[in-house]
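Shown here: the complex without one of its protein chains, the others still in place.
Naming follows writing order (A, B, C and D), and every chain is counted from residue 1.
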Amino acid sequence: MTSALLYSMAGLALFAIGFFGVVVASHVMRKILALNVMGVGIFMFLIALAKRNPLVVDPLPHALVLTGIVIAVAGTALALNLMVRIHHMDQSSQEQSK
Amino acid sequence: MNMSTLLPAFIVLCPLLVGLAVMATPEHRSLQRRSLNIGGALMTLSLIAMLLSGVVNGLDFETRLPLLPNIDFVLHGDALSLLFVSLSGLLWLFTTIYAIGYFKNSANRSRFFAFFSLCVGATIGLALAGNLVTFLIFYELLTLVTYPLIAHKGNAASIKAARTYLVYTMIGGALLLTGVVWLKVLAGPLDFTSAGLLAELPGLNNSHLQIIFVLLIAGLGVKAALFPLHAWLPISMAAPAPVSALLHAVAVVKAGAFGIVRVVYDIYGVEFASDLGLTVLLAVIAGFTIIYGSVKALSQDDLKRRLAYSTVSQVSYIALGTAIAGPIATIGGLVHLVHQGLMKITLFFCAGNLAETLGVHKISQMNGAGKRMPLTMAAFTIAAFGMIGVPPIAGFVSKWYLGVGALEAQAYWVLGVLAISSLLNASYFLPIIHAIWFKEQDQPWPKEVPKLRLETHWMLLLPPLITAFFVLAVGLFASSAYSPLTWSALIASREYQAIFPNISGIALKYSTGHLWVLILPTLLLFAMAFKTLRAKVIRLIPLAPLPALLAALLVVNEDKVEQSFLLLTSAIWFIAALYAQTYMANDDKRNRFYLFFILTMIGNLGVVLSQEISSFIAFFALMSFSAYPLILHSESDEAKSAATTYIRWVIFSEIVLFLGLVGRTYYAEFGTNELPVVWVSTLLIIGFGVKAGLATLHVWLPKAHPVAPIPASALLSAVMVKVGLLGWIRFLPLGDASINVLAQPMMVLGFTATFLAAIYGALQDNAKTVLAYSTVSQLGIIVASIGFALATPDSWALLLPAIVLFAMHHGFAKASLFFCVGLSSALKPGHKLTPFLWLLVLVPALSLIGLPLSSGALAKAALKDATSSWPLFSTLLVMSAIGTTLLMGRFIELMKEQAILKASSAKPNWRLILPTALSALMCLSYFYTPPFEFKQFQTIVSTLSWSAVWPAFTGLLIIFATKKLRAKLPVPPAGDLLIVYQALARLSAKTWQKIANLNASIAQYIDMTLGHLHLWSLSVSRRLSKQLTLDTPGTVMIVMLAALLYTFLT
Amino acid sequence: MFNKLDIEYDGPAVDKSALSLIASVLVVGLLLAVTIKIVLSDKGHNTGLAPLITQNIELSGVTNPITAVLLNFRAYDTLLEIAVLLVVVLAILPTRDHHAPFFKRIEVSKQNLVLLALQRWITPAVVIFAGYLLWAGAHQPGGAFQAGALLAGASVLMFQSDTYQVNYTSFMARVLLVLSLVVFITIGTALIWFEGSLLTYPLAFSGLLILLIETCATVSITLALASLYSSFIASENISVTDHKHRTIK
Amino acid sequence: MNLVMIFDALLIFSMLTLGWMSIFSLSLFRCIVFFVCLGLLAAIAWGQLGAFDVAIAEAAIGAGITGALLLAAWNRIRPHRTKAIEPNLTNAKTSQKDTREHV
Partner (left out) sequence: MNYLSSSLLLPAIVFLPLLAAIIAFIIGRNRLQGLINISFSLTQFLLVVLTTLLFLDEQTDQSERYVIGGWGAPLGIDLIVDGFSILMLALTGLLTLLITLYSASYFSDKYNASEKSLRFWPLWWFLISGLNALFMSADAFNIYVCLEIIGLSAAALVALQGNRAALQAALRYLLVGLLGSLFYLFAIAILYRSHGTLDLMQIAETASHSFPDKVAMILITIGLLLKIALFPLHFWLPPAHANAPTPVSAILSALVVKASLYILIKFWFDVLGEATTFGASQVLGALGGTGIIYGSWCAFRATQLKLLIAYSTVAQLGYIFLLFPLSEYSMGVSSFTGSASQAAVYFIVAHACAKAAMFLAAGNLILAQGNGEIAKLKGIAVREPLNVLVFAIAGISLIGLPPSAGFIAKWLLLTTAFESGQWWWVIVVITGGLLGAMYLFKVLSLAFSTDPAVVESPTAKSTAPVSSVPVSSVMTTVALILALITLALGLNAEFILNISNTVTEVNGI
């Protein structure tokens, strides 16, 4: 049970929690958080993958994770922006309706 | 890419391009649109003509484009496709002209004409298709392109109609697609090969082929309006008239029928299909549809819906023709494709004209339309008669070949179907014709367009007239080189190759002897059409029969029977014409009388002169139908009821005759062993029996004769009745012994008629009815002698001249008696001429009774020695004289009463007396005329025997004895057995009514359950979809994940 | 799952419909068991591409293997990744007011001293450290993305005090945002001309080129991430009536 | 079970709990905070596993920027905004009740 194996299992666990969260959470923010948690999970699996062989560290997964992180943040930003604009739309429509 | 590969493509492309071009023309540029349309139509027609000439002299035209892996888009011009292409090309031209006239100033015409030419383009493509896939492509294109046409008006009714049309055709298209794909997978590329593709392909399992056949036929059946799939046709009558004209006469409906022909012949091959038992299935469905369509048409009041239902039944003729696996039936089916197209398009044009100019949509509103729109209604009548199958016109040709084909394939039930459907056709077309011509206009036209120079816009009038002309021409010149009949025969010969019989025997050739005789009357007939010439023509009418009379007297003719009949007919027609000049002088409806007088004359002379079966039936039908207005002339109530009974019996006789003659021609041509000749002879006997007053079939005679004007009733009983006898002589196989089983009943019927008619006639109170009954009794004698001839075939040589002699005698005597009835006013006692007039009455009466030295005695004597081998016959013959004397005595009593009653002061009219005198003279001296050359003077003397005298005295004794008794007896109604028949008719009508409202209630029940089902399914779907908004898509996704896990890992 | 996207709803965290709860627990457990089984089975390639990368590291012009992979071996991925970032920035940027100046300093009356102090001390340190990170990327852990993110962090700090306003839709901002993608593409396509196929750096200049790309990338990433953040803060692009009352707790 | 193994186990356990809490904790603000902590712990974990580049990136972007964005977004959708304008309570309640079913 090397530490890499432990981490990859943890990564999968995080992925599972994230997926469960996305399916079950009701609020949009929670869904976005869940998606990010899934992302962290996958990245942990990848990084653990890189260290499978204690002697040599495989740099490729690291590059993938780096790109993954940037994409994750981009996706989250867009989702949040849309959420806020929807909320703003509801607010202004409520003001008009009052 | 030379001409032979490009031509089919050009033909298909031309209408499609015209369609697109018209779609692009803006709405207001009507001239450009009109020129485009008509130019396109003409161009396509010329291309088709080129293709036609090419195919005739053997060139092969094929356009082949790669479409799908190992399937090509093939347009192939073979004989069958050309039949349909030329039909649609031709009718497209006329319908375009009609449509331009019809849509004078209505909205979005560009759209209409665009889709119109696209629709024709699709039809031509469909016709030229070389394999089943190309056929399918154009078949579906046709559906798409006809949808906007039906929905053209845009109102709720046409949208609903378009929707139903779509539902049916879409489902049909889907079934066809499945069938074609499945067949393609089984049998590879599906090119149409003339003797059937699947026959030779090895290793195809038959159950699959059967299912595929059912799929294909269901798919095509929708458009061919076979029974369960026909409901869209009547509903889509909401479309404008040109659409329903082209669609239901040519494009859509024919596409289905053409498809069935292609599938049965070029894909399955007829023998292979019949081995699989498929053709029987198709035949049954087609047969049922024919009957169902006609029955439904009966109950429709809307004209276009009635025509729609008649299309439903007519198209199934084609399917029936293909289903009966026989070359002749195929010809019948194929030729009906063209004929039905022509007839139906004429009918729809006329319906469109009525709707457009008078706003008439219902049949009940059509009374008196003939007067307002004579030409359109004439076209309508020709086409309607064609649909019924009246001989010379197109419909008859296809029914004829279908009949013979049915016999060839031993499918006797098909003959039954043909008979019933002709009966039904008559019963839903004749009332319309009656309403048009013979009823007065009882209500103002709903939406009348002001009357122009012509009855309606020339563009609306020309097409129906041309197509009507084509209907007539196709019928009359059926066996000419370029007629559709020869073309279909060519197709059938290519389909059947080896086993194709020579059909020259049953071909319809119209040829009569001494054709020049009919020229003068036909000229007079055409002259009648012009108002100005009408008065002069009426005066010339007596000259019409003279050429025939000269032919009878002067021209040496080896056929004695024809010469004698010709003599009788022409003489009586001449005398009647003279008589009519004065008799009808002050009658207001005399123009109509003279018109039909000439028509009947042509018919009668034609029948006598004709040498061919087809010309015989044609003139026979012409005579019987044109006699109807003569009977109806006085428009009184009894006249109307008499006329209706007369026409009903005529229709019945026509149909029975049709069957009889079909049987006779078939067996004359292809050997008689299969079906006993007895059946054919019975049919012929019944067919001509109606006309010749056979015992139970005579009921129309006593009602019709008294009602008609004197010259007409004279002609009716003297001459027209004899045609039945002529028919028997010509067509009954009197020589051979096989039908002597019929002799017994004939003789019994003959003599019962003679005696019963005499007794019944004696009780009548109207002079003409008495004479009518005397005709019936005299005819009884002829019937009996014919029966005798059947019993002893070898005596026929002797018997024939005797029968002819007797017929001639009866003709002249009865004619002069009828003429005397006309003189009744002049018979008052005390005037110096009355004894002379009484003499004119007594001479024919006494010769009828057969007193010595009279022609009657001579005829009876001839009969006696011809039937000497049977003593009973001659005694009965003598006894018959008693009956005749009874009738004559009663006649004279009535004449005396009338003379006293109408003792008008007017001096006797010479121009009436002269023709009666002439006929009385003819009655005495006819046997000196050339056809009889009686050499032995002593035969006349031999009539002086006692046997000729005692019956007269007994008759006189009975008259005086029963004078008082007869005064007390109530007068029995004129047509004796008619009451029985009418009761029977009422009974069957009641049972039919019960059946009708039984299935009406069933239909209602089905609709109700369907309605509930629909509502229930809607509510279920609403509830389902509420849950199914997948408010838990996540769970669904997870369930899918599980499913995939399972399938992947196990 | 996605049907109820309520934003105001502050109710219980879990979408209570029992069906989805049970099913999801069941299957997620299944998923976990399956994947753990994979991890334990441990078959498969134990070193991945490590040996291959170490062989080619000297050809790549940089010594840090991750930067080599990112900017040389899989340069195409990085290019597309920058494009992704740009897409999101573009989607979020407001479309109005091109004319406002790129950088504006506003004198705000009420100064939050702590914040001001923090800004004054930390921002320069962060900038220097980011520079170092960028430079060290070639041979030690570091690189464009990390430097860019760091600078973005600094800009977040700056925005808190509302003293600086950066207008991301001005021409200058737009050019800077797009700078890295333009540079990357031009270099890539130019290399086709010189070296025969896309993004093959010539041995001599590969180090230099990578550094150039990295710097531009850092600039663009900083601006991109800063604009992402500012879109939530800045009020003008989302006209919210409560502009005046924005108070920070 | 040397010291490093214990540290790893602790780290993993805390990351899992933080992961769970960042989705299903009561209030949204608490979720976001837990998520930022998760980001930091992840950075440490990457360090542990020898991926230093990624550790820095995770710390800067994963915890830094994402955290900042989440907080800013949360700030925009907090119900307090409406209280500031019309402080009456009904308004708050209505906003809560008015959770339209977005089908």
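Everything below uses one rule, namely that contacts are C-beta pairs under 8 Å (C-beta built on N, C-alpha and C of every residue); 3 or more make two chains touch, one makes a residue touch a chain.
Fair warning: this is a prediction, and the values are worked out from it, not measured in the lab.
**Q** Shown chains touched by the missing chain?
**A** Spelled out, the missing chain touches these shown chains: A, B, C.
**Q** Specify the residue from the set A:7, A:20 or A:45 that touches the hidden chain.
**A** Per the contact definition at the top, the residue touching the missing chain is A:45.
**Q** For the chain not shown, which residue from B:6, B:177 or B:918 touches it across the whole complex?
**A** Of all options in B:6, B:177 or B:918, contact with the hidden chain holds for B:177.
**Q** For subunit B, which residues lie in contact with the unshown chain of the complex?
**A** Touching the chain left out of view, subunit B contributes residues 65-69, 73, 107-108, 111, 136-141, 143-144, 147-148, 151, 154-156, 159, 162-163, 166, 170-171, 173-174, 177-178, 181-182, 184-185, 1021, 1025, 1028-1030, 1033, 1036-1037, 1040-1041, 1043-1045, 1047-1050.
**Q** Name, in rising order, the residues on subunit C that touch the hidden chain in the full complex.
**A** Its contact residues with the unshown chain are 2-3, 5, 34-35, 37-38, 41, 43-45, 47-49, 52-53, 56, 72-77, 80-81, 83-84, 86-88, 90-91, 93, 95-96, 98, 171, 174-175, 177-178, 181-182, 185, 188-189, 192, 195-201.
**Q** Please identify, in ascending order, the residues of subunit A that touch the omitted chain?
**A** Touching the missing chain: residues 15, 18-19, 22, 28, 31-32, 35, 38-39, 42, 45-46, 49, 60-61, 64, 67-68, 71, 74-75, 78-79, 82-83, 85-86, 89-90, 93.
Everything that follows uses one rule, which is that only the chains that are shown with their structure count from here on.
**Q** If you average the Cα atoms of subunit A and of subunit D to get two centres, how far apart are those centres in Å?
**A** Roughly 11 Å, centre to centre.
**Q** Could you tell me the distance, in whole angstrom, between the mean C-alpha positions of subunit A and subunit B?
**A** Computed value for the inter-centroid distance: 87 Å.
**Q** How far is the middle of subunit B from the middle of subunit D, if each middle is the mean of its Cα atoms, in Å?
**A** 94
**Q** Residues of subunit B that contact two or more other chains, please.
**A** 1029, 1031, 1034-1035, 1037-1038, in rising order.
**Q** Which positions in subunit C touch two or more other chains at once?
**A** Within subunit C, residues 1-11, 13-14, 20, 24, 28, 31, 66, 143, 145, 225, 228, 232, 238, 240-241 contact more than one other chain.
**Q** Which positions of subunit C touch subunit D when the two form their complex?
**A** 3-11, 13-14, 64, 66-67, 133, 141-143, 145-146, 149-150, 152-153, 156, 225, 228-229, 232-233, 238, 240-242, 245, 247
**Q** Within the complex, which stretch of subunit C touches subunit A?
**A** 1-2, 4-15, 20-21, 24-25, 28-29, 31-32, 35-36, 39-40, 42, 46-51, 53-54, 65-66, 68-70, 74, 77-78, 81, 84-85, 87-88, 91-92, 143, 145, 221, 225, 228, 231-232, 238, 240-241
**Q** Any idea which subunit D residues touch subunit A in the complex?
**A** For this pair, the touching residues of subunit D are 4-5, 8-9, 12, 15-16, 19-20, 22-24, 28, 31-32, 35, 38-39, 42, 45-46, 48-51, 53-54, 57-58, 61-62, 65-66, 69-70, 73-74, 76-77, 81-82, 95, 98.
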